[in-house]
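All protein chains of the complex are present and in place, except for one that has been dropped.
Letters A and B mark the chains in the order given here, with residues in each chain numbered from 1 onward.
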Amino acid sequence: MSAAAEAHEHHGPPPIHYSSRINPAVLGIFLFIGSEIMLFGSFFTAYFFDRIVANPAQWPPLNEAGVPFERPWFLALINTLILVTSSFTIHWATVSCKKGNRAGLQAGMVLTFLLGLTFLLTQVIEYHRIGFNTNDTAFAATFFGLTGLHGCHVFIGLLILLVITIRAFRGHFSPSAHHGLEVGGIYWHFVDVMWIVVYVTVYVL
Amino acid sequence: MTRGSIFKLFAYAVVAGAITTAVAVFIPWLPTAATRQADRMWFSIWFAEIIAIVVFAVVAAALIYCVVEFRVKPGDTSDGPPTHGHTMLEIIWTAIPTVIVIAITIVAAIVIHDNGKAGTNPLVIKVVTQQFTYQFEYPNGKTFNILRLPKDRNVKLDLSSKDVIHSFWVPAFGQKTDAVPGITTSIVITPTRTGYYPIICTQLCGLGHALMRSEAIVLESTEYDSWYASAGEAPAAAAGGTDGKSVYTAAGCGACHVFTAGGSAGTIGSSLDNLSVDAAKAGEELNDFIRSSITDPDTFLAPGYAKGVMPSTYKSSISGAQLDSLVQYLAENTK
Partner (left out) sequence: MASKANHHPSAARQRFGSDWRAGRITAWLTTVDHKRVGLLYIWTTLGFFAVGGVLALLMRAQLATPNENFLTRGSYNQVLTIHGTTMIFLVIVPILAGFGNFLVPLMIGARDMAFPRLNALSYWLFLLGGIVLLSSFWAGHGAAQGGWTSYVPLSTLHMPGHGEDFWILGLHILSISSLVGAINFIVTIHNMRTSGMTWTRIPLFIWAILTYAWLLVIVLPTLSAGLTMMLLDRQWGTHFFDPVHGGSPILYQHVFWFFGHPEVYIMILPAMGIISEIIPVFARKPIFGYKAVAYSTVGIAFFSLLVWAHHMFSTGLPVGLDSFFMLSSMVIAVPTGVKIFNWLATLWRGNISFDTPMLWSLGFIGVFTLGGLSGIFLAAFPIDWQLTDTYFVVAHLHYVLFGGSMFAVFAGLYYWWPKMFGRLLDERLGKLHFALVLIGFNVTFLPQHFLGLLGMPRRVYTYRPGGIWEVYNVISTVGSFLMAVGMLVFVLNVVITARSGRRASNDPWLADTLEWYTTSPPPAWNFDRLPYISNARPLRDVRRRLEAERWK
């Protein structure tokens, strides 16, 4: 807006002044992820508190038959690889978008969505066959608490991916305007990284 | 600053300090200490109190001085001097409070260290809490609803809870600790004055929280020894006693219920003197009614009483034989 226009139209607001180079939406999603980390942190706290302070003797605790609860670490490892791969595919989609390669963007988004969906379905099947339930001791509570909380995030992430994918096919996003893609991508990367931490904590340690 | 203003400021501080000190000294703040730990506690409270009075006097004096001396003159629209800050002052009023709080921390740490010492061979009493009653289990396995303590001996109280979080507090003992389900907490006391002291639950524990009280009696050690040897009251429910009245006492029924024969006047639950009336209302035979009301308290509710108030833990915490004798005792003695 020119100074002349400003003088001409007296009763308007002055132009918006941005005091930071970071985009507001990107800063917002990073703050939101910060709060998500605190949310997961609380469930990790619950896990380690129950493990170290409340049940120092035996972890996982014994079930009714007197043997420790089994955690299907191998299946979860495969699932981890699936989710980590999806991080690379969404990165590919973003790079393609920035280069103006729409086919790459579309293929990347579809792949990411399918990988995420596979992860979630695998986890549902795992819950079904795991052999213990939410009310079997505090171990089960924290196990289902952490993996379930993460599952909810994957679900929300899938909805976001779905919207982005549809938009990609409708011709949205361009090399110069792709905040929607970028913000969704940041969230999906967060979901992936958080899973690695959850996996190591719940299945491996 | 002129000499006059310093004098005025000082005078305000003295007046504010004097008023606060008067409040501190003339209003009875604390119960008379009845344990060695409470003596140390009172010391740390007064230590912090004196510091607080000085700090308050300084702040109040500065505030009053500003209000009195720097009020704007009518018609004066000028600004005050544009002083933006003073680094040395900032350093000073950061450093002095730091020193003060560290001093309080050190005193407090010493007090807690001394108060935690149980010495060799303390008398260990288990305090078992549940809604809304205390039980005190002595080393010989006997359980009472009133805490009797010998004077001048270290006593270690081990607290546990059967249901929710409760607390054990005797104001004159200067000690308080929560009884948390799943863990054992403890406090050490060394009574120094004989007498009767109220035991108070301070942690919100349900509807009867306000009435969850007991009594601590500090006896001369000779009196305590003779009481302990004769062990006046009956053995605990937990220890296997099956006499009806002693089960009534040990299970803590009296904390919540009126029962003339048992000498109790609790007001949380319904009156056990009216059991026959209530049984008639419920349409059950008296003995069956009493039994089901103990094991399954929510099936019939006396008018005006809510569900979930009476603990449902008695099903498992009282043995079959004890339950039989308790039912019989209640049926025989109700009006």
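Going forward, a residue touches a chain if its C-beta (ideal position, glycine included) is under 8 Å from a C-beta of that chain, and two chains touch if they have at least 3 such contacts.
Here the structure is a predicted model, which means the values were calculated and not measured.
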| item | value |
| --- | --- |
| Residue of B:4, B:182 or B:320 touching the missing chain in the full complex | B:182 |
| Touching residue (missing chain; options B:6, B:22, B:55 or B:280) | B:55 |
| Missing-partner contacts on chain A, residue numbers | 1, 5-6, 9-20, 22-25, 27-28, 31-32, 34-36, 38-39, 41-43, 45-46, 49-50, 53-55, 61, 134-135, 137-142, 144-145 |
| Those residues of chain B which, in the complete complex, touch the missing chain | 27-31, 40-41, 44-45, 48, 51-52, 55-56, 59-60, 62-63, 66-67, 70-73, 76, 78-86, 89-90, 93-94, 97-98, 101-102, 104-105, 107-109, 111-113, 115-116, 131, 163-165, 167, 169, 171, 174-178, 180-186, 198, 200-211, 268, 306-308 |
